[in-house]
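Missing here: one protein chain of the complex. Every other protein chain is in place.
Here is chain A:
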Amino acid sequence: MKLPIYMDNHATTPMDPRVLEAMLPYLREDFGNAASRNHAFGWKAEAAVEEARKQVAALIGASDKEIVFTSGATESDNLAIKGVVEFYKEKGDHIITLKTEHKAVLDTCKRLERVRQERLDELKTLRLMQLTGAPVSRDELATLAIKHDLDNDAVYRQWAELPTGGARVTYLDVEKDGRVDLKKLEAAMTDKTILVSIMLANNEIGTVQPIAEIGRLCRARGILFHCDAVQGIGKVPFHVEEMQVDLVSISAHKMYGPKGVGALYVRRKPRVRIAPLIDGGGHERGMRSGTLNVASIVGFGHAARIAREEMADEAVRLTRLRERLRKGIVEQLDMVTVNGSQEHRLPGNLNISFAYVEGEALMMAIKDVAVSSGSACTSASLEPSYVLRACGVEEELAHSSIRFGLGRFNTEEEVDFVIKLMVDKVNRLREMSPLYEMAKEGIDLKSIEWTAH
């Protein structure tokens, strides 16, 4: 067994050696531009890309004509959401998503809200200038708007009803296990809703969403459904027809392919239209211009093929490993909680809170194992995970969480090593923890007046 052990497969996965082998010729002799239609180098590259497109499509039950290659899932999420909002702005401007989505979705939504607000402010300024006959500064906007009662101003209201660009967004809460409540989702839908964006599986707690049910709800109302499927694709079954999804984001490096390449599935029947983010040579049917990353796309295709062929067996193996890890830890340590759904869960995900031990300190103690802290203490912000908070996990426990992501190359031997290490280190840190001592003495920590910082 080699140290350190990698158990952070939600962050990225190591490339499968078979994927690398498939890529190498396209980095050496077969270096052609897939858009070069006039010679053999171009034809070879194009053929390789089209083969990969079929392989990626096959993994999700799509047609190859529905796959648009991108630089990764962040771009796919941006393209799907901004592309739909831009293209369908005449139809509506409302998006529904979850508080537990990836930042690539949440931050995209936040930008669209800002765009809409800026547009409304411009309209406000224009109307107020009309009314006052003088220039209006940004600082005066709010007070003047109230003074002139713009909420009830017929002209302003008419303007504000025009397609504005940007969007209004509803961020739905999730249940304790991280799943969306379908009734709440349905209740949030309005006649202005054009898009629902909900992930297949959560990257922190591994909870798998009821995608097919969400798809049915959206389809019945003519609302487009985007699914950020990055963490779940190749790990749990996913078929675009059964799920009735319209747009799907996928990334190669989360399924043992290379980094820097991803795809967006864009449905053809019924046809989904999106405005491109990048203009240029009109590659990828005009939806994503830019010379194709041929070698990486070939790798992506192979990664997709391997995932499709081996997913069923691999899911069984990873579930067994995950359960071994969970039992090993839970049986030897008290006061631990598993976060996320036990039933609807990614095979390789285990997210655990170790009460009275801080996540980052624990990660430092287990430096022979690469995991991720449920708390965001290692980043610039010291806020605990927004995903755990949205699931109702209390702040102190959210600070005490560790995410294990098991993958294709983890072994039983590694799991056993990690169990022993976790038990030792948690016990050591608890010996050092005033909270653990107090809890053991039966002191109610909630009764203490803490000095917050």
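To be clear about the criterion, a residue touches a chain if its C-beta (ideal position, glycine included) is under 8 Å from a C-beta of that chain, and two chains touch if they have at least 3 such contacts; residues count from 1.
Here is the rule we use: contacts and distances are computed from a predicted model.
Comparing "Cytochrome c oxidase subunit 1", "Iron-sulfur cluster assembly scaffold protein IscU", "Aldehyde dehydrogenase family protein" or "Putative sugar ABC transporter permease protein" against the UniProt entry of the hidden chain yields the protein name "Iron-sulfur cluster assembly scaffold protein IscU".
Remark: the omitted chain is touched by one listed residue; of A:I194, A:L292, A:V357 or A:L388 this is A:V357. Residues 356-358, 360-361, 364, 375, 377-378, 380, 382, 384, 394-396, 399, 431-437, 445, 448, 450-453 are the ones on chain A that touch the missing chain.
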